[in-house]
Structure formats: structure tokens, C-alpha cells
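Every protein chain except one is present and positioned as in the full complex.
Chains: A, B and C, in written order; residue numbering restarts at 1 for each.
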Amino acid sequence: MDFDFTPDEEAFRTEVREFLSENLPPRNERPGSFLREWLEKVRARGWVGFSWPKAVGGSDGDVARQAILKEEMALAGAPPLGTSFMGLAWVGPGIIQYGTEEQKTRFIPDILDSKVTWCTGYSEPNHGSDLAAIQTKAERVGDHYRVNGQKIWTTGAPYADWMILLTRTDFNTEVKHDGITCLLVPMKTPGVEVRPIENMAGDRHFAEVFFTDAEVPIENRLGEEGRGWAVTISALANERSSIGEVTQMSGKLEDLKQLVRESRKQGAPASDDPLVRRQIAEFETKIAAMKYNGLRYLTRQLRGQPLSSETSVNKLLRASLEIEMDDFAVELQGQEGVQLQTQTARWARSSLSWPNVVIGGGTPNIQRNIIGERILGLPKD
Amino acid sequence: MDFDFTPDEEAFRTEVREFLSENLPPRNERPGSFLREWLEKVRARGWVGFSWPKAVGGSDGDVARQAILKEEMALAGAPPLGTSFMGLAWVGPGIIQYGTEEQKTRFIPDILDSKVTWCTGYSEPNHGSDLAAIQTKAERVGDHYRVNGQKIWTTGAPYADWMILLTRTDFNTEVKHDGITCLLVPMKTPGVEVRPIENMAGDRHFAEVFFTDAEVPIENRLGEEGRGWAVTISALANERSSIGEVTQMSGKLEDLKQLVRESRKQGAPASDDPLVRRQIAEFETKIAAMKYNGLRYLTRQLRGQPLSSETSVNKLLRASLEIEMDDFAVELQGQEGVQLQTQTARWARSSLSWPNVVIGGGTPNIQRNIIGERILGLPKD
Amino acid sequence: MNFGFTEEQEMLRNQVVRFIDDECSIDVIRTFDRDTNQALWKKIAELGWVGLTIPERFGGSGLKWVDLTVVLEETGRGLCPLPLTSNALACASILRSGSIAQQQEWLPKIANGSVIFGFGLYDEPNWIDKDAITLEASDHITGTKTFVSDALLATHVMVGVQTKNGPALSIVDGEAINSIALDVMDRTKPAAQVQFDQVPATNDRFIPLTDADLDYVNSCGAVAVTAEMVGAAEAVLALTSNYAKERIQFGHPIGKYQGVKHRLADMFVDIESFKSLLYYAAWCVDDATGDLSQAASRAKAHASDAFAQIGIDGVGLHGAIGFTAEYDVQLYLKRAKWARTMFGDSDFHYNRVATLGGL
Partner (left out) sequence: MNFGFTEEQEMLRNQVVRFIDDECSIDVIRTFDRDTNQALWKKIAELGWVGLTIPERFGGSGLKWVDLTVVLEETGRGLCPLPLTSNALACASILRSGSIAQQQEWLPKIANGSVIFGFGLYDEPNWIDKDAITLEASDHITGTKTFVSDALLATHVMVGVQTKNGPALSIVDGEAINSIALDVMDRTKPAAQVQFDQVPATNDRFIPLTDADLDYVNSCGAVAVTAEMVGAAEAVLALTSNYAKERIQFGHPIGKYQGVKHRLADMFVDIESFKSLLYYAAWCVDDATGDLSQAASRAKAHASDAFAQIGIDGVGLHGAIGFTAEYDVQLYLKRAKWARTMFGDSDFHYNRVATLGGL
């Protein structure tokens, strides 16, 4: 057991750190052109789509270097490596795995160059967690599919260029996983209408998307007709180590400790209060658990051993931390905690935003089913 | 809203208190003959089977006086009013409701006079919570039933005189609730074998009971053949206000506070520790909630309104308190807490006995199903 | 022994429910403002709810806090923004600690709705204590009160001050002060920062507070907020149970799954519990003041944490729809965050329960 990276890997870490110290000015010293330049620079380094094959413009980066890159970026509080989170997280990998050569050429460079952003048309009004039950219909008409139906909770739809869309091309299959087809749809397609939804924090990041006789060329189908479920599964599974998230949570914990140091509770420093101390220590411990869980799972990947559904462990830990840390910070501040324009209002705002993370990635109850059924082997519901 | 009892009711309370001050010496001053005399005295007062009809030897005591009697007895830490807990709790009421006149004459006086003790043959090896699925077979042969099968977790079986036994007389009914027949069985019947089971605390209060061609006379059937489920349901429902239990829990909490006052934690008085204080206050609050829940439900009964399954609320509260209070006491005492022969070993012993209460009365998950389905109207499993 | 409501109280409850349905539905409260408040306030003053706990000799209904609890449960269930709690506390303070002259001056005006109070006690955001009242008052008041509930809806404010004789509540005209709306998460509980600039203060505007008085008014505040929490928590449970019956996932209503069903059952257990604790505390306000501190602390402590979790799980069990702005359940989550620390969080109240319980 050791926690050392190889000299080559450490050299890579040094490279990343040096790049960051040269190219990432403090938040309040960044010029207006910063983000565009940042994206160009990290692209030039080959760090966008770092794990993708060189053939499509990636860097064939190995698992250890991926982890190092993620960790250093998160530690430095760096902006994302591209403008399309979903494009990099699963649309790109999906196209690389299932796309035609033509599709790879057409879509991958734009994702890497941050020229387009993608959204994900999975959820429908009546089928939140149950993806396989989708009803949005795609009929083949000549050289295109005619799409009718509705998606909902489509994050980023109000400002996306493209959507990866799950449709049903066959309603008569025995198994509902069959008959699903995956399409890549320009958001400007006639018949595609986006209606933003406001969430409880007042943000409008997600939307309903309506399809009315929207025509999508056949060459925009990803994978075979009726085999879209495989594409989806591989996309959902395309999550790697949670090392970046852990670093983020650690940063948040440091901020929370700072809040504690600056707060008073019942007329005394909050940091002296044993109940406050215990709560912070529990957060610290859970985050450490996420970190070392992540390193154990990373080690398995490095050894080429397959991961089962263990990533659900860190998802559950993160879900509870996301809810509890904000909630604690709001409560600690008493009447000040419930205000949205104070110096520390980030906690109040963030306490209204946890469902993005907690529900978006599969509800905690779904994660518990996954662990119970796939890891512990308990009977299905 | 008021918490006053009527002058008549208060007079009854005074009567009970005076009786207790005259007839209940401190625990260490009670002569060997005390229990027998106690049972005779409370019987003479009409307090045994207090709520039962006068016709069978009870006192027709109303709900308010029942509550007062229970509360005062619990407050004084008095011994039970009879030697057969189950006889008084549900066998007697079951016989009163479903028994023949002959059965009433035969069984009720002995219960009231503490001449016999009863046990309850419900659970079977393969059907813990699912009572209706019982398999113990009773075949009618001439003027008796021939019983074959096995019961388990039969509390009190090692020292009981009689058993109220659930059998199946019909294996071909559409609904499994049908075909169940209730028999009253002398434990000395040939073919009835009791094998005590030791629990984790080292006690042998419950047992397996085997039936091999045991013959039970037809006149010992309670209720009609195939209608035993109704008897069971009414017996299980025969629980009244939880006021006695609350008083018991309050007494236990006072003992726990005393333990806290006498304990040290990390070199300082445990009572100064905010985490200890919080825990004790949570217990106190939950017990108070049980008390006021109980009084609300009692009020409904006084008003003649039917109770739904609200008693499950206090059962869940009690289950968690039973587990948590002992567990807390054991933890508080550190290395002393896990010993069984110290001055305060009652906490360690009791921390191994909670399943009697927590599992015996229907597991917490069963209680949650009851609340979810019967009160909130959620779909059945 | 009668730990339940009377027929009259049930009639009052029905009256409030009808009023909420007809006049103050969720649509109304989403755009609630000072004008809406004043129009509705007039109506409820006529219905007698404003002066519910004011003796008849001062123009009120002469009822008790148990009756007020009925009203607050239902207004809480509807997230009604009317400043009933602030005014109930103003009444309670004047009745307990005010002079006869103050009672004669203010209570009739509260009862008839011509005076509406905003209310703000402490100056530190998370401290329940007389030392947490720091705004100083002599023959005038200058300074800032950082968190005054309902100040912008009201004609007057009643605020905690330190006088040379110790803590007191001061009654100040709305016109003499500068109230700046706070951007609060729960818009149905508006609050303001109130600035005092050489506001003249005569003796008759001060209500002195002994330690026991302050304890009483804080306990009354805890009772009032808990009453609102009972109604609001029941609303979350009802919304979520109904959703669980209708929402189909993987071929079944989600309420069939124990992961949902058992959480809802636990919500029921929690609500039953803090409801019972509340009813006893409300009864103590008028009929067993010696037990009030402990009873109020038990109720508020339990409700603070339980309702906070009910708000979160109510949203969570709805899935994505639960946290859209247009869906109502998220409004209750915001209410839970507001209510959690008002008049003391669970740490404060549980510690008090321990102390009063002899530790």
C-alpha cells in the first residue's frame, strides 16, 4: 500500500501546477477575455478530453493522470476544461464508442474546442427515475426521424446547441429496454421548443423541451435503431473516480469551518460549542471517507479490475453531505442564515440547490436499490 | 382542553394512592408472603380485570379510571395485578368476547385470581410477522381436535399453565385468514412439548412448543371453527392507552439521569457535557410526546371516537427509546458499561433485552407499514 | 381529562380553513404585499382572530392560546403571511408586563385591527438571552434592529431594547422609523432591518421585561411558531402522500415502496409527537405557566429538527418537480428553514429541557 505516484506521474502533476500558477489568476483579477483564453490553453495542452483516444483529438491519458488532473484543477478552483459539461462527460465518450467515423469527425472536435454545448434529453414527465419507460416517439419517414413528445428537467436546455435525445422507435417490444433509439438533435430544429423551468432558488438552468414533428436526419442517429439503451447505459456508467468532487467538498468544508470561526452561538464563539464541533468533525470524516473510498476504487481501476456499483457509495455520501452542510450553515446563522443578500448568503442559496446533485444523479433511494441488488444480491423490487 | 379529572375520578385516584401507601412497602422491606397477599388485596378491590364486565367478575371500570389505575400503579412501581400478563391482557378479553358461558365460568375466575398463567401460541418458525400464514394443523377427530405442528417464540411457555393457540383447520381457503381456529390448550396435554430458548441476555423466557397428536377437546375451542382470525385480531387490538408504559419510561429516564449525575466523562461530570445533555433532553422530549400522544388518544376514547392505528405511533417511539436509552447508558459508562456484575449492570442487561419489546409487538417496519397504509392510505406492499 | 379541542374550537378551525381557501390561497401569498395584508387584516379583525387572546374588556374575544393555536395551525398549513404571531406576542407582552394604562391604550386598537405590530426581540442572530438585546434606549432610540418580523406590513413595531433599568420592549410608530426589507428565503415571513434615528421614546412606550417576562414571551414565540409548523408539516405530509399515491415509477405508485412509505410514516410519527407536545405547551401559556418553559422547549426543539427534515424529504420524495418554483412543496422547505431557529433552535431548547429536567 502506498500513496505515491510514479516519478512520471508526479512530473505531470508538477506540469499541471505550473500551468495553473501561470495561467489562473485570482478570481477578482481575471480579465474579460480570461475564459476564452483559458479554454484555448487547456485545449492546446491536450487536457480537454484527456482520456479520449488520440485518434479523435484526445490524449489517451491514463487513469492516474486523469485523477491528478482532476484533483489539481479542483484544488486550484479552476474553471471547467470546456463549456459543455455533458459533451465532455458522456456525449463525447458515447460518440467515440458508438458513433460512425463521420459522426466522430463531425461532433468531437467541436466538443473539444468548446464550440458547442450539449444537453441530455432523457427524463420525461411520467418517467423520472425509470428511464426505460420513455414515450417520446421517433418515426422513420424517408431519410429522417419525425419526433413527437416531451422531455423535462433537461439541464442546460435553455442555452444548449445540441441534445442527445432518447426516443422510442418501437412500442411493441417485449422488454421495454428494447425499441429505444438515441438521436443527436440540433436545438434549432424546427418543432423543438424549450420552456425554461424556474427552480426554488430562482435559477432557470433546466427546461421542458417539446417536440412537434421535429425532423432529425438519419445520419444523426447514434448507434443502431432500437439499441439506444446500450448507449444510455454506457453514458450513465461513464463516471470515473470522484476525486474532483472530493476536492470540491473539502474546499466547501474549509469555508464552513471559516464560517464557524467567524460565528457566534448563544453568545459564545461557535467553534467552542461541542455540538458544532461534532457536526463539523462528522462532515470532515465523511469527506475523508469519500476520498479514501475513491482512492481504493481508483486503485482497482489502475489494476484493471472492474468496478461494480461501488460508485453509488460516494454518491450517497455526497448526497447527504450536500444537504447537511448547507443546512447546518443556515441553521448556525440563525435569523441571518435565511437571508439571501448577506455576506454569507452563499449558504442559503446553496441550501436551495441541493436537488440538482441529489436528485439529478439518481435519487438516494435508487442508489440504495443499486447497492442492495447489484452488490448485496438482494431480490429486485 | 383541560387535564383535570372529575372529582369522582380524583377520589378514585386518592383511593388508589392510599391503598398503595398502606400496602406497598419499599422493595427491600417486602416479606416473602408479600406477592400472594398483594394479589389477594388488589383482587378484593376489584382492580384485577378492572375494565371487565361485572358479570364475569370484573368492575366495569371506565376508560378514565383505567388510566388512573395504570398510572398510579406504574408511578409507585407496583408489581403486576395478576400473575398472568397475557391472561389479563388478551386471553380474558378474548374469552369474554368470543367464549361460551361455560368457558367464561371455567377460565375467567382463575385468571382474575392469579391461579393460572397463560401463554400465546401465535408465531411459527416460518411466519414471524405474517400471522395469517400459520401451518399448525388441527384436525377434528370425534369430540376433540388433534393438533400437530410447531410454535416458536412463545413467551412464558416454560412456566405457563394454558396456551391460547392458533391452528389451521382448513388448508384450502382462498383467503389465508380463513380456516384458522383458536384453541385453549392445557400445557400438560400429552403431545405438547416445550423447549426453552435462551436469549442473548441469558434468559429463558420463551420457548419452542411442539405438538404431536395433542388432543384438545372441542369445548376448548374459542369462537367458531375457521373464525379464529377474528379472535386474534381482537386480541391484538386489545391494547389500551399507553399511559402505564409512559410512566414506566419516565421512571427509567429518572434512573438514567441519576446515572448521568453519578458518571464522569473525559474527566468531568457527565451532566456538564452538552452532548450528554442533548441526548437526555431528546429522550425526555420523546417520552413527553408519548405521554401527550397517549392523552390525546385517551381523550378520543373517552369521547367514544374510534382510534385508528395511532397506537403504532407510541409503539415506534417506545421501540426507539428502549434501544437508545440502554445503548446510551452502556456507552456512557465506557469499559464499565459492558460488564454484567457492576452496580449499574441493569443497563447492560437491559441493552440485551430490547428485542422482547421491539420485535415482540410487531417490528418497527410492520408498524411503519400500518401507519403508511392504514392512516396515510398508501398502497399495500 | 380532555386533551382535545372543543366543538367551538373545531368551528373556529373550519372558519380559518374556509378563509384561507377563499381569501388567502397559495396564489395570493405568492404575491402578498402590504396592501393585501391590510385588506385581509381588516377581515380577520372583524372575525375576531386578531384579538382572540385579548380579554373582552379590551375589545377582544377573551379566548386562550389553545384557541390561538387552532388559528395558527391552519394559517401555518396555508403558509399565510398575515402577521398573527407578531401581534399575538405583542398582546401577550402587554397583557403580562404592560401597565393598565398601556393595556387600555393598545389592546383595543390591536383587537379592532387599527394597530398592527411588527416584532423583533434580539440583535444577535443566534442568541436567545437578555444580553442578546443590545439596542439602547433612553429618552430616544438611535440604532438598528437587524431583524424585525413583519415590520413592513405593520403600523407599529414592538422591539427589544436595553434601558437603564434593564431589558424592555419598546412600542414605536411605523412612521418614526426606516424599515428596509430583508431579502428572506421564505417570502411568506417578511422581515426588515429597522433603523432608529433619534426616535423619541417616552416612558409609556416601554414595557419592562424581567427575566421571567422575557422567558415567557420567548416561550410564547416558540409556541406560536411551533403551531404554524404543525400545520405546515401536515401540509407537506399530505402533499407528499398524495404524490406518492399517484406517481408511477417502475410500474407502481412510489408510495408502495417502503423507502417512500416508511419515511412518510416516520413523518407522521414526528408530527403527531410535536403536535401533542405543542398542545400541552399552548395549554400551559394560560393554565400552567410554571410548566411553560419546559413544555415550549420540548415542542420547539422537536419540531425544529423534525420539520427541517420533513421539508427536505418532502421536496426530495417529489423528485425534480418538488424543487421547481411553481410547485408548492418547496415553499414549505423555506418555511422550515425560517422556523427552525426562530425563538431558539433545537440546541438551545434541548439544553433548556435538560436544565429544567434537573441536569
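Everything below uses one rule, namely that a contact is a pair of C-beta atoms (placed from the backbone, for glycine too) under 8 Å apart; a residue touches a chain by one contact, two chains touch by 3 or more.
These numbers come from a predicted model, not from an experiment.
Contacts of the undrawn chain with the visible chains, over the full complex, involve A, B, C.
Here the missing chain is touched by one residue of B:D130, B:D170 or B:D272, and it is B:D130. Taking the complete complex into account, residues 257-259, 262 of subunit C touch the chain not shown.
Remark: the residues of subunit B touching the chain excluded from display are 123, 126-130, 133, 152-153, 197-200, 202, 206, 263-267, 273, 275, 323, 327, 330-341, 348, 351-352, 355, 358-360, 363-365, 368-369, 381. The set of subunit A residues touching the chain not shown comprises 1-5, 9, 64, 67, 257, 260-261, 271, 274, 276-278, 280-282, 284-286, 288-293, 295-296, 298-300, 302-303, 310, 313, 316-317, 365, 367-369, 371-373, 375-381.
In the analysis below, only the chains that are shown with their structure count from here on.
Those residues of subunit A in touch with two or more other chains are numbered 273, 275.
For subunit C, residues touching at least two other chains, in rising order: 260, 347.
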